[in-house]
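Heads up, one of the protein chains got dropped from this complex, but the rest are sitting where they should.
As written, the chain order gives the labels A and B, with residue 1 at the start of each chain.
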Amino acid sequence: MIFKRLIQPRGVGAALAAGTALWALPMNVQAEWALNLQRPVTEIGRVQYDLHMMILTIITIISLIVFGIMFYSIIRFRKSNGAQPASFTHSTKAEVLWTVIPTLILIAMAVPSTKALLLMEDTTESDMVVKVTGFQWGWHYDYMEEGVNFYSMLATPQSQITGDEAKGEHYLLEVNNHLVLPVGKKVRFLLTAKDVIHAWWVPQFGGKKDAIPGFMNEMWVRADETGTFRGQCAELCGKDHGYMPIVVDVVSEDEFQAWLAEKQKQG
Amino acid sequence: MAANQAQRTGVRRTVTVLALFVVAVFAWSIIKYLL
Partner (left out) sequence: MTSTVADHHHDEVPKGITRWLFTTNHKDIGTLYLWFAFIMFLVGGAMSLIIRAELFQPGLQIINPHFFNQMTTVHALVMVFGAVMPGFVGFANWQIPMMIGAPDMALPRLNNWSFWLLPFAAALLIISLFVPGGGPAAGWTLYPPLTIQGGMGVDFTIFTVHLLGMSSILGSINIIATILNMRAPGMTLMKMPLFVWTWLITAFLLLAAIPVFAGAVTMLLTDRHFGTAFFDPAGGGDPVLFQHIFWFFGHPEVYILILPAFGVISQVIPTFARKPLFGYTSMVFASAGIAFLSFIVWAHHMYTVGMPLSGELFFMYATMLIAIPTGVKIFNWLATMWRGSMTFETPMLYAIACVALFTVGGLTGLTMSITPADFQYHDTYYIVAHFHYTIFAGSVLGMLAGTYYWLPKWTGYMYDERLGKWHFWLTIIGFNLTFFPQHFLGLAGMPRRIPDYALQFTEFNMVSTVGSFIMGFAQLILLLVVVKAIRGSGARATSEVWDNPEGLEWTLPSPPPYHTFATAPEVK
């Protein structure tokens, strides 16, 4: 079961779709002993996941070949077995082969990777914009067109960190104000920072982007399903770098509008 | 030290070239952001 999770190639064909259900089950929650990337919930996340599984499959095969040859040699060509050393020092045929084959594999890998990059960098035709500002140590979210903005900081009590109190289920991955996004909408994020470099990362959304003071970076997210998704700052930003989590609630359009109206009223 | 005369000359030339190279790289790595 664990091994299956590790090598399950995903998204390579309909034949494997059945296996996907099996795999999706344990990875849905943030499991203990998790071996692989978290289950993606965006198109970018899925593309990254498929690329990851493709490369993982390729490197697993390569390493099996390398280790196979190595262990065969170790067992077969040992002096204690009476092996006599050969004296060859090169073989043009072999050397051409192990230069050309890797080149072809690399080209095969480069094509889907290029496509994926084009997809990721396309921030056009977004439905809404959220400006994210990292600071020491928390996040500020600004729904620029809707006129809603708020701070979002760690909600785990200090007593849980010091061990004076039992740690909760979402220890270190809980905040006071969740970022709320509508499901199925292309959200363009503008990222910047107030003091030092931070990086905004929700693993299930696919990838991270640096929030850099003096710069405005872009990324986009379209979540395919509702739910709560958790992440963390991914660039060392000082003392409390480990304590600036991200929590995103993806909700239906109606719920989102209701939430927005509520926030605007408070605002 | 048993370096002969030919070796001494070679070492001197090598060191001169390399030292100039290092100074140039260091200087350029800063100066290009000042221009």
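Keep in mind that, in the parts below, contacts are C-beta pairs under 8 Å (C-beta built on N, C-alpha and C of every residue); 3 or more make two chains touch, one makes a residue touch a chain.
What you see is a predicted model; the values in this text were computed from it and never measured.
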- Message: Suppose we count only contacts with the excluded chain; which residues of chain B make the list?
- Response: 1-3, 7, 10-11, 14-15, 18-19, 21-23, 25-26, 29-30, 33
- Message: Counting contacts across the full complex, list the positions on chain A that touch the omitted chain.
- Response: 30-38, 44, 47-48, 51-52, 55-56, 59, 62-63, 66-67, 69-70, 73-74, 77-80, 83-91, 94-95, 98-99, 102-103, 106, 109-110, 113-114, 116-118, 120-121, 160-163, 167, 169-173, 195-197, 199, 201, 203, 206-210, 212-215, 217-218, 230-243
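The rule is simple: only the chains that are shown with their structure count from here on.
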- Query: Using mean CA coordinates as chain centres, what's the chain A-chain B distance in Å?
  - Reply: 46
